[in-house]
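Just one protein chain is left out here, and the rest sit where they should.
Right after this comes subunit A.
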């Protein structure tokens, strides 16, 4: 087919797809490079965790394991030493579960009611209240650490599970309240008015009208909180007390132990195990996450 005959084709119907146009190649090329760049460390972690120590010492970090062994995984889970105890990450895992579940539930329950009240039951000074709350989201946590230690000590919950749960709940408030308030503000206000004419009060409107319409934003909040609290190191190490340290703190103790040989395979396995929960959460709910963020961000 000559160039001349191509130009004489009368355009009609669907435009032919240009599969190998330069722009397409560029876009896919860049995406591919970016994906490899981000996946490479994960690849190194996985193959290293499957190698034995002699193989690691050879130094070929990119080559796949000659002999696959899961020994380091079971060591990391069951018998790796963190400080004085050699019980592995499973202790930290259980602690993290015990911290995360109550914190997520408590913070979401309170923040959703907060957001609903701020969006629909504007009271005198509600905007000021909201601004102050938001302000909290911009202050580095470290600044508040020492006062919080004193407060929790005076309350008698320093170094306890309750203490760290309260701290997580409080620090989840600004961003979650913002999330819920924006979502509720984006729901048609006439629904709220109709419910009031129908005689429903504060709680009935919340539970029977608002909450059933808000599944996406609850999913987003759960994802945010689960990953945030699971990944937290600072509050865990300060407030939880030695008996209740979360997985992240334990991981740090394993990886940063200065005695003996550095067991890279165990370190890698332990790191993957710790990161597994947030990773799985993203894998299974990424779709909701994007949808919810978009829905919550529409209105200010």
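Keep this in mind: contacts are C-beta pairs under 8 Å (C-beta built on N, C-alpha and C of every residue); 3 or more make two chains touch, one makes a residue touch a chain; residues count from 1.
The rule is short, and it goes like this: contacts and distances are computed from a predicted model.
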item	value
Missing subunit (named according to UniProt) among the choices "Multiple sugar transport system ATP-binding protein", "Two-component response regulator", "Benzoyl-CoA 2,3-epoxidase subunit BoxA" or "Fe-S cluster assembly protein SufD"	"Multiple sugar transport system ATP-binding protein"
Residue in contact with the excluded chain [from A:56, A:209 or A:273]	A:209
Full-complex contact with the absent chain, from A:57, A:153 or A:196	A:196
Chain not shown, touching residues in subunit A	188, 190-191, 193-200, 204, 208-209, 212-213
